[in-house]
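Excluded from the complex is one protein chain; the other protein chains are retained at their positions.
Order of writing sets the chain letters: A and B. Residues in each chain are counted from 1.
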Amino acid sequence: MARTGLSIAAGLTLVAVLTGCGGDESGFANRLAPAVAADGTKTLRYGNQTEPGTLDPHQASGVPAANVLRDLYEGLVITGADDKIIPGVAESWTISDDRLTYTFKLRSDARWSNGKPVTAQDFVYSLRRAVAPTTASSYADIHAPIKNATAIINNDKPPETLGVAAPDAHTLVIRLKEPTPFFLQTLTHPSSDPVYRPAVEQWGDSFTQPGHAVTNGAYTMDAWRVNERIRVKRNPYYWDNANTAIDRVEFYPIEDGNSELSRYQAGGLDWAATVPPAATARIKRHIPDQYHAVPTIGIAYLGLNMRHAPFADNRKLRLALSMALDRDVITDKILRGGQPTLYSAVPDTVRGYTPVEYDWQDWPDDKRKARARRLYHEAGYSAEHPLQAEYLYPSGGVGKTLGLVAVAMWREVLGADITPINQEWKVFLQTAREGYDTQIFWGGWIGDYDDPNTFFSIFNSKAALNYTGYDSPAYDTAQERSSHTPTGAKRTALMHKAEATLLHDAPIIPVWVYTYHQLVKPYVTSYQPSALGNYYSKNFDIRPGQDADGGAGGH
Amino acid sequence: MLAYTLKRLAGVVPTLFILLTATFLLVHLAPGSPLDGDRPMPAEIRANLEAKYHLDEPLIQQYGRYLANTAQLDFGASYQYKDTSVNDLIATGFPVSLAVGGFSLLFALVLGIPLGILAAVRQNMPADYGAMGASLAGISVPNFVLGPLMILAFAVYNDWLPAGGLGGWQHYVMPVIALGTMYLAYVTRLMRAATIEVLRAPFIRTARAKGLSETRVFVVHVLPAALLPVISFLGPGAAAILTGSVVVEQIFGIPGLGRFFVTAALNRDYTLVLGITLFYGIIIIAFNLVVDVLYGWLDPRVTYR
């Protein structure tokens, strides 16, 4: 067996490599080589997970596309420190007393990347385009608060009837259907961005390509090679160009977290957008200053299909499953990424709202488990007659890890017999959407805008995302009313009622708050965590020599 | 041989037609739609999207539309990469895969053929064991392990090579090794087995009996015949390696065709899947044709009747 010796030798080499016999013991000695050219041109290299399907702000979806679009386009309002709404193209705005009319005053120095002024007409054109059925934007419904938007989406009215008007080049008036307390928040979404009409009309679908694209943000398209990188360059006509330090931003689509980490460690990236859970401990040990875990407005939950047995009409069973989960173990021992546990429908990361939470979140383990068992028995299940169900999750995601742990906990605490079933991503989406075959399923939701309504609305009986089939008139009423009530005690009360109803009925098992992880090199200055994940490259700078020793020292 | 080649070329169009039809059916029958995404949309918006992409039409009508476009060599717009046409995506992805795959193939052949021959002529001797052990080590470490391992060793713990992406020749070293080692194992093993067999074949004995020099026997008679299995393997093998390996492209962040294809399939990007499948089919057919012609040329025993 001389040749097996070889594979053992190969194995030993592997061990040697892993334990670091190379030049760099930890692999974390900072390769502090920012991309600053001889002429002082600064490039920020950004790990961006997946390739954006499109950079048309009205058709794009997903975090990676939003990351690029934030640099390319500027809406009426944007977000600043602490994710507060601050002026974008609109330098100021007024809201009528009936809260139905928003009048925006556009800054006179806002320019497209070809030097042409950004006008109110551009916004009128763009918002109409965003809701037009011919555009078929999957985010069109985010504009539902605007007058006639829903009718336009439904093909009942022409796009020209949308409640937007431009009395003059620098005044934009938007009329709403009903008072909407979170309307300004929806305007920070990319689908509210302006697009340059002549470019859209000349180039059609390819108006986003370098050479075609005309943008109004701090940057404009420079190069785009699908699956390799998107490069944007400084827009010299941007109104705040003088204060923009970074000249170029490169967005690298790297799906695999370990590959991204390697690229970051090897000095090919200044910013990594994910951190593999397995690497967290080592990162925290070696480069704690570069590691940021920022809980965002997103929830990870398990959905229970309320349309069929065993979960239809069995609130106690649903609650028993929820109470049987030890969320601390899941977040501390399995995820290890600083994710907060979740005992409510809305995460507390949403600004200006304190969620209602399950009161048993602070109970001692034994008490919680005992109650879960009692509910399980009252629901009609026992050791002789255990619950048998399937947990459905999409391949290749965190749903698998969660499922394995949850299934084990349900078996241990309740004696329930749950079978994990994985499906390929698109098959899973279809199965979950149709809701015929699901029992327990993986659910995750990142809010569209910074308001509790982005969470409450998905459990409305009429909502497209309501895969649980939850149908509660009391909940629907409270949710719908809260979405039109001005911010204040009355709205908070309505939202608390909605949330309490939802938690009581337990169509979902909330588990943790989604958390963004970033690795940022110390020479990238002015980093501020954003719960919304809204990072604008124009706010950063690259200072070579900053923390050159790779040691401590803040930003 | 010319008549044979022409006959084969005439068969290309029907073959591609069957391939296209079967693929069209497969992708449209598979559950999940290109429109499904993280964020579900209201039924009205879904209807608008379906209308935009003609997905609301009967399948046969969509098929007709697709065939008409394909006949003009227009594979349409990608569902996933909406801003780019399928033709453009193939045109940017293929050269990258071709470069990585081509070098990997070269790596496998340049190392594998001599190693295989060496092992064969020194059968059951230390050289044989060494060559076979080395080639088997290559296949027993899967490339999704070898790739990250090399990155750790050469890019992270040591600053010798870039960890990924495109650029100068340094960017190709690790992907080519990761992709090439598997093919190296195939080439070496097949080469060894075939050489051993050919060395014993009657026509080689005849050649020797004719008093030809050992070198001449080897180069003129043994080598061409022994290459036959390697070439059979390389027909589809080369087509596969040149059109990209999703694993290696993912690990090293290379924008090749293999990655396009798998993401397209996962996203149910009908047009991109069909476009790449057809492209791949053309390459397969072309390579297999070349291989069949090579057979007759390399091995006098092969005739097409």
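The rule we apply is simple: a contact is a pair of C-beta atoms (placed from the backbone, for glycine too) under 8 Å apart; a residue touches a chain by one contact, two chains touch by 3 or more.
Assume contacts and distances are computed from a predicted model.
S.K.: Any idea which of "Ring-1,2-phenylacetyl-CoA epoxidase subunit PaaC", "Oligopeptide transport system permease protein OppC", "GntR family transcriptional regulator" or "Anti-sigma factor antagonist" UniProt assigns to the chain that's been left out?
M.R.: "Oligopeptide transport system permease protein OppC"
S.K.: Using the touch definition from the top, which of A:K400, A:R481 or A:R543 touches the missing chain?
M.R.: A:K400
S.K.: State which residues belonging to subunit A touch the missing partner chain.
M.R.: Those residues of subunit A that touch the unshown chain are 1, 3-4, 7-8, 10-11, 14-15, 18, 27, 257-258, 276-279, 281-282, 329, 333-334, 395-396, 400-401, 403-405, 407-408, 419-424, 427.
S.K.: Since one chain isn't shown, list which residues of subunit B touch it in the complete complex.
M.R.: These residues touch the chain not displayed: 7-8, 11, 15, 18-19, 22-23, 26-27, 29-32, 132, 136-137, 139-142, 144-145, 148-149, 152, 185-186, 189-190, 192-194, 196-197, 200, 202, 225, 228-229, 231-233, 235-237, 261-262, 265, 273, 277, 280-281, 284-285, 288, 291, 295, 299, 301-305.
Please note the rule applied: only the chains that are shown with their structure count from here on.
S.K.: Return the distance between the CA-based centres of subunit A and subunit B, expressed in whole Å.
M.R.: 37
S.K.: Tell me, which parts of subunit B touch subunit A in their complex?
M.R.: Touching subunit A from subunit B are residues 30-33, 35-45, 48-49, 51-52, 77, 80-84, 89, 92-93, 129, 132-134, 136-137, 140-141, 148-149, 151-153, 155-159, 162-166, 250-256, 259-260, 263, 266-268.
S.K.: Quick one: which bits of subunit A touch subunit B in the complex? Just the residue numbers, please.
M.R.: Against subunit B, the touching part of subunit A is residues 2-3, 6-7, 10, 14, 17-18, 20-25, 27, 31, 51, 53-56, 59, 61-62, 133-134, 136-141, 153-155, 205-209, 225-229, 252-256, 258-259, 262-263, 265-268, 424-427, 429-431, 433, 446, 448, 464-465, 467.
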